[in-house]
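Removed: one protein chain of the complex. Kept in place: all other protein chains.
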Amino acid sequence: MIAYAIRRILVGIVLLLSMVLVVFVLFFASGNPAKSVCGKFCTPEKLTQVTKVYGYDQPITTQFGEFIQGLAVGRDYPVNDAYRAALEKSNPDLVIHCAAPCLGYSQHDAATVNADIAKYAPVTISIAVFAFIFWIFFGVFFGVLAAVFKGKWLDRILVGVTLVVYALPTFFVGTFLLQYVAIKWQLVPYPTYVSIADGGVGGWLVGLTLPALTLALFYMAAYVRITRAFVLESLSEDYIRTARAKGLTERVVLFKHGLRAALTPLLSMAGLDFAALLAGAVITESVFNYQGLGLLAVIANQNSDLPVLIGLVIVAGAAVIIMNILVDILYAFVDPRVRLR
Amino acid sequence: MTKKLLSRVGVVAISGALAVALAACSSGGTSPSSTSSGPTKGGTITWLDTSGQFTATDPVGVYLGEEIAGFRRLVYRGLTALPISSNKNPKVVPDLATDTGTTKDGGKTWSYTLKSGMKWQDGTAITCADLQYGLSRSYDPSLVSPGGGVGTVYFGSGGYNLIDPADPSYDLSTKYVGPLTGTADAQKHFDAAASCSGNTITYHFQNAWPDFPYAAAALFTTDPYEKSFDKGTANLFTINSDGPYKLQGTTFDSQAGGTFVRNSNYSPSTDSTTVRGAYPDTVKISFVDSAETIAARLIANSGADSSAFSMANIPSDKYSEIASSMSSRVVTSTSPYTRFLMINSNTITDPNVRNAIIKATDQAGVIKANGGSKWGTPTSTIVAGAIPGFQPNPSTANNNPAGDPAAAKALLAKTSNPTPTIRFAFADTSTVIEQVAAVLQSGWEKAGFKVTLMPISKDAKPGYYAQVGADPKPIDVFYSGWAADWPSLFAVIPPILQSNPKGATFGVGFNYGFYSNSKVDALIKQATASTDTAEQQKLLNQADQVAEADGAYVPLANQSNYFIHGSKLGGFLPDVASSYYPDLGGMYVTK
Partner (left out) sequence: MSTLPPGEFAAEVTANETVFAPGGPGAPRSSTVVSRSPRQLAWARFRSDKKTWFGAIVVAVYVVLAILAPILVAAGVLDPYTPHQNLIGDNGLPAGGAAGVSWAHPFGVEPGIGRDTLSRVWFGLTLSLLISSAAAVFSVVVGVVLGIIAGMSRSWADTLIGRLVDLVLCFPQTLMLLALSGVVVAWLTGSLHIPKGDPAQATYVIFVLGIFGWPSVTRIIRGQVLSLREREFIDAARLLGAGNSRLYFKEILPNLWAPILVQFTLILPAYVSAEAALSYLGISVNPPTPTLGNILKSSLQYASADFLYFIAPAFLLVLIVVSFNLLGDGLRDALDPKSNR
């Protein structure tokens, strides 16, 4: 068990490093990133200076090595040693220390990428958690309902509605909720993010309702379909037939035997979907202008803010990898059929 | 976003000193919202804007017109200021300084003495050294980036050229890089160029700058900056206030906004209510996703939004939702912006082809796609109607606004290729701009042109202006706009029409079309040498006429403003001081 976990973690680290490498190569392939840092009125002299100050004149292998080193032990900015030494003398406040795991420094935001991500993460996590609870609860509930009433009108309606909801683009749903439900009909207050510290749990929940709903609807539709399929599949397994033959009531068969087998794979899926959401709900956050990681990515992309984009990809990848490992280990506890080797 | 792409500085202050005769404003006059009672103190005003608009709040990094307009009233005081006024030619008044400046040599040196009793938000007194320090920061390329660097355009050797009088040949704009990284020698020269003596600062210029007091009011470049507050680039989104409000918290959030509360160290007795009424207790800048959402919220006018306003115009797709019952909340005014197309003179070298493009362009269609007369009116020049010395360009004034394909065809028939291709580039930021491109394409095709549209997306690398400003480029015509950096023809004609230096790979000023004509250059030179305002204007207008007869650019529209605000907001007035954005200085919450 522990050996398995260690092996998975090692593989995870290798995966993460390969990811960093791929991202690095992809993003730096386009040429000198200093150009985007340099701004609109960039002169050749300024470009040379910026290239040097940010270390973009170094070979990409050196830059990658230093980046990895920064991840492990932290880094100081600006990265050019001579420039930093001069600055340390003239204006030590301007030398920025970025503690491990240092994801980089964004000239555009005048902040370390870590600080940027820390600032935007609460919104994303809030939306993700709220949406997750919403979609798991209703998704599984309606999914089981549809499976139990398979072929009946309730099942047909649920399947039909989920098909349509599933096909609706997120930005369409979001725009509709914002323009009609919030602004035109005034059914809910205009959605703005309020942290728990500012507005208490109540204010926080109210602020999250529309974006979380926008996001949850799509997943809910997917989970109704998946839950329904899993439950139906598990109900056709041999051991269910055995249970029924033993004379157990339909309710016991369903809840004790059927659901357990069906919901275990759902658990791992949900874990991964949740992890993927931690990268930020790009579209939902754009529609509602919620300052989450997805919006940060959109903004960073518009500003050609490469350090932030790289940092976000790494954080998102790490979330997926870690969740993968967790889910696999958790799986062994929940499903007795699975033995980890 | 469009505003940012339009111009480098959205600043137009209509200079009283320069104003000779203002052309009649083309569309809807300014109408302050009427309220029976006078301004009252208290309450919260919400300033709605689209997120990501503000690229900096550090005074030397700010270049967006609406930001300059708002922050001037909230947090950043200048040496001088323009008052809140519906007057089209307001007179500049002293702000931090005791007077609007004194000069003994027709504008080559300017002196200002600070009032006493003024403090930063931390309680420290504002000194002459702060004024010096503030100006010196605008020489640091790392602080003004990205998008800034405006001040040095005028203070540099290409402009009025701030110099050390003891060593006039020392070029500060290339040798001095600001207080943080500049050499001691360069710093010495700078300190002599903007010299302090007690509470009096004196600026020394090589070229006379007669309307410098208006520059000091319009730009943040000469504003003071507290040295102990300076953390370099890390200060991009910080605000150290000397105005009636201060930012709550340490940094301004460029995506969410910020809350401004009263600054206890601000002394109203050193200020005037004609500049800063400072009526509300709180001003909240709140960013949302789009101009549509802003307009929708202001139309809905519910809760806190009833005391909200926006600097953004109502987008045309919301016009139909402006009901007549909202007429007391809707305000129209003139705008400092002109829109035009630049022609790449290096790829379209034949003046006949360039003129054919101008003749074939469907100006009226472009305006209709943008929202019609509420958005703008056809124009014949790059000069906004509100600029002193404005006159219609005789070369294009008689063109048909709907385009004249027959005349264009006739011109093309004189050339070797009667069906040339136009590669048209535009910053692809909205549906409207895409529709504008389609209208232009359709008009040109009627005249026989082949058209290739080149939308440049928001996240394109390099970005729009980097692509259209470069030379050579695979672009023939591109969408553009301009709001004068300075309320004078000098801030319009030379930057756009003066030849670029030989071998330039990127347009200097705003001559991204790489237009080059020795006659135009000569006229501009003559105007610079002249000391008579009327003659300067005559020469510059002549330069515009000569260039346009040669097909330098395609004039499109003189823009208008169309605003809506909440029902509980009083004192809503787009004025000259705020570049025809609503002036925050006079706004208040009605009881």
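Read from first to last, the chains carry the letters A and B; within each, the first residue is number 1.
Here is the rule we use: a residue touches a chain if its C-beta (ideal position, glycine included) is under 8 Å from a C-beta of that chain, and two chains touch if they have at least 3 such contacts.
Every value quoted in this text rests on a predicted model; they were computed, and no experiment measured them.
Trainee: Shown chains touched by the missing chain?
Mentor: The undisplayed chain, in the complete complex, is in contact with A, B.
Trainee: If I consider the whole complex, including the chain that's not displayed, which of B:Ala208, B:Val432 or B:Val546 touches that chain?
Mentor: The missing chain is touched by B:Val432.
Trainee: Consider the whole complex, including the chain that is not shown, and state which of B:Lys115, B:Arg262, B:Lys458 or B:Lys525 touches that chain.
Mentor: Checking each option in B:Lys115, B:Arg262, B:Lys458 or B:Lys525, the one touching the absent chain turns out to be B:Lys458.
Trainee: Among A:Thr192, A:Thr209 or A:Asn301, which residue is in touch with the absent chain?
Mentor: The missing chain is touched by A:Asn301.
Trainee: If the hidden chain were put back, which residues of chain A would touch it?
Mentor: 15-16, 18-19, 22, 26-27, 29-30, 150, 159, 163-164, 166-172, 175-176, 179-180, 183-184, 215, 218, 222, 225-226, 228-229, 232-233, 236, 265, 268-269, 271-273, 275-277, 279-284, 286, 294, 297-298, 300-301, 304, 309, 312-313, 316-317, 320-321, 324, 327-328, 331-332, 335, 338-341
Trainee: For chain B, which residues reach the chain that was dropped from this view?
Mentor: 290, 292, 296, 315-321, 365, 368-369, 371-372, 428, 431-432, 434-435, 437-439, 441-442, 452-455, 457-461, 474
Quick note on the criterion: only the chains that are shown with their structure count from here on.
Trainee: Which positions of chain B touch chain A when the two form their complex?
Mentor: 8, 51-52, 141-142, 144-149, 180-181, 230-237, 253, 255-256, 286-289, 292-293, 296-297, 300, 302-303, 305, 458-459, 461-463, 465-466
Trainee: Please name which positions on chain A make contact with chain B in the complex.
Mentor: Within the complex, chain A touches chain B at residues 30, 35-43, 46, 49, 53, 86-87, 90-91, 93-94, 96, 107-111, 178-179, 183-184, 186, 189-190, 192-193, 286-289, 291, 295-296, 299, 301-302, 304.
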